[in-house]
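Only one protein chain is missing from this complex, and each of the others stays in its spot.
Letters A and B name the chains as they come in the text, with residue numbers starting at 1 for each one.
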Amino acid sequence: MSAAETPLLSVTNLKRHYDVRLPGGLFGTPATLKAVDGISFEIMKGKTLGLVGESGCGKSTTAKLVLGHIPVTAGEIRFDGEKVTANHNAQWRALRRRMQMIYQDPLGALDRRLSVADQIGEPIQIHAPETPKAERDERVASLMADVGLRRDMADRFPHELSGGQRQRVVIARALSLKPDLLVGDEPVSALDVSIQAQVLNLLDDLRQSTGFTALFISHDLKVVRQMSDRVAVMYLGRIVESGAPEEVFRRPQHPYTQALVSAIPTIRRSAVANRIVLKGDPPNPVNAPSGCPFHTRCPSAIAQCKSEVPALLETAGHKVACHLVNNAPAGAGIAAE
Amino acid sequence: MTLELNDPKSIAEDSGSGSVFTAKDRLTAFFETWPPLVLFALFWIAFSAFVVAFAPLIAPYDFMSMDLPSRLTPPVFFGGVWTHPLGTDELGRDVLSRLIISIRISVVIAFLSTLIAATLGVTLGFLAAYFRGRVEQLILILIDAQASMPFMIIALAVLAFLGNSLTLFVILMGFYGWERIARIARGLAISANEQGYATAVRDLGASPWRIYSRHILPNIASTLIVSMTLNFPEVILLESGLSFLGLGIQPPMTSLGNMVGYGRDYIQSAPWIMLAPSVAIVLTTLSISIVGDWMRDLFDPTLK
Partner (left out) sequence: MLRYTLLRILRALITVTLIVSLAFVILRLSGDPAIIILGPEAPPEAYAAFRTNWGLDQPIWIQYLKYFGAVSQGDLGNSMRDGRSALQVVGERVPLTLAITIPALFLKILIGLPAGICAALYRNTYIDRLIMTVSVMGFTVPSFVLGLVLALIFAVKLGWLPSGGSDTWQHAILPILTMGLIGAAVIARFTRSAMLEVLGQPYIRSASAKGLVWREVVTSHALPNAAIPTLTIVGFMVGSLVAGAVVVESVFSWPGVGRLLVTAVANRDLAVVQVILLFIGFTMVFANLTVDLLYGWVDPRLRTKQLQAGS
């Protein structure tokens, strides 16, 4: 990664809070749900960032914030140097040409009443309505070929396709305008395991052939590992660790990442033997714990963890937000391996 | 509507080729899919559609031409003659011809009015769903106000103050039932927005106009058509009520309610003048209601 390269997407201190009412009292007690609570990252042109974490940690909210689908509470998102807002005006709509999303549930993301070809051609109709029909059909046909859909499926409707085929339609639709940034929110988690690999390989191939920049969000470490140049681990609305995939998965520093990694079964190591089992469920983000958000479940928490929020500090491209790691002599950590 | 009539035929042909079932089973199965009442209603609707389309060609006489010597001729089988199958009225006009023209006018008015109500209702419902907040509150207040006043009274007041013309009358009838369609359209659009496809299309960069007209509207069309079908007979009842009172369609034009209104003066001497259009009103509204209910159960059991 050369210093001359500019990030295509840079996110600074991003926050998204929701006002909620807890049961109790006449109309409920007002409270704040901190879905995303101050995260920062950058994605260089042509690179892929993988975001992992349990459900409810704020990954999907991050995806929607980055694309300007929902407004931010605080913080800034810059795409190619320009600020991304959630005002759904003409400018926002024009920006969709350059940033697209792949959804978790492909059936829900497709209009049941449009044929496959119409779905894939719709972005062209929206953003380049002057395109002649013949040219559009041609582009749709080549996109279908690119994502591995047979030509005769053009006239089918979403409910007549398999889950994997539907996701291919969504991918083709997202790529129809050659976007610079593609955000995948759990793009394969709704698919059968055998299909997951196919779709992941397809995405990998497409990334190499078209060179889009990507943010991939998944709860599945394997998916993120296969797809990403860098990974970031999220817990309760914060990034707790980030770095190159080999670094993070081979030598996880944060106790939470260590627990996640230990849960992956491998051939060499029996998963049961060394597995770190976390106590309890993630805390309710409405009343997130003070200090380090992980201290309630952390096997090695110390007094400082309860009061002070650990900063995300970098050592040789590997960032960790943990008092135990950052206070310890450089390199020592609490490495589990 | 004639299309729907074609379907039972094709089904009958299909079941004719199946050899597993006995004739009796086939008949039972057929009537389970197509209840006799629904078949009858569809038949009457198709017949009315035919009458509406070709009224001037079918009508044996000009509906306004008077024939004083043969006035108040009773219908055939009640002492009348075949030249006037449904008899003649007090001016010797042919009741059958007037009935045919009346069906045409009443159905066309109800159709146009329902279209106006649907357009108005869908537009306001979508605006409420799109803007939410204050615009939605305002539209909900309008819906409430409209629903809390008997429409007949509003219609009478407007007719009293603004006078009567055919255009005004059709527009006025178009205000009947918009609030129900608006409520349904708003609810469906809000739930469509919560489903993925509308959000996904928005995220592709589609304009709100495109989202609502190309995506949400086609997706909710079947429910809207059912509720329009249920609005239709009510407009016919309203129109015929106002025309019966002499405040709707004005002579020399004629409509079903109008015929009943003028025929009531002859209820003792020539009840057929009033009964013929009454039967036509009841058959038409009954048929459309039956088909509407049947379609609702078939396509959309959630709508009540």
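Throughout what follows, a residue touches a chain if its C-beta (ideal position, glycine included) is under 8 Å from a C-beta of that chain, and two chains touch if they have at least 3 such contacts.
For clarity, every value in this text was computed on a predicted model and none was experimentally measured.
**Q** Quick check: which displayed chains does the absent chain contact?
**A** Across the whole assembly, the hidden chain touches B.
**Q** So one chain is hidden, and I want to know which residue out of B:52, B:135 or B:152 touches that hidden chain in the complete assembly.
**A** Missing-chain contact among the listed residues: B:152.
**Q** Determine which one of B:44, B:130, B:169 or B:244 touches the chain that has been left out.
**A** Checking the options B:44, B:130, B:169 or B:244, the one contacting the hidden chain is B:244.
**Q** Which of B:68, B:141, B:166 or B:298 sits in contact with the chain that's absent?
**A** B:141
**Q** For review purposes, identify every residue of subunit B that touches the missing chain, sorted by number.
**A** 137, 140-142, 144-145, 148-150, 152-154, 156-163, 233, 237, 240-241, 244-247, 257, 260-261, 264, 267-268, 271, 274, 278, 281-282, 285-286, 289-290, 304
Convention: only the chains that are shown with their structure count from here on.
**Q** Based only on mean CA positions, could you tell me how far subunit A sits from subunit B in angstrom?
**A** 53
**Q** Give the list of subunit B residues in touch with subunit A in this complex.
**A** By the definition above, subunit B touches subunit A via 195-197, 199-207, 210, 215, 218-219.
**Q** Sort out for me which residues of subunit A touch subunit B in the complex.
**A** 67, 69, 88, 93-97, 100-101, 103, 105, 107-113, 122-123, 126-127, 173
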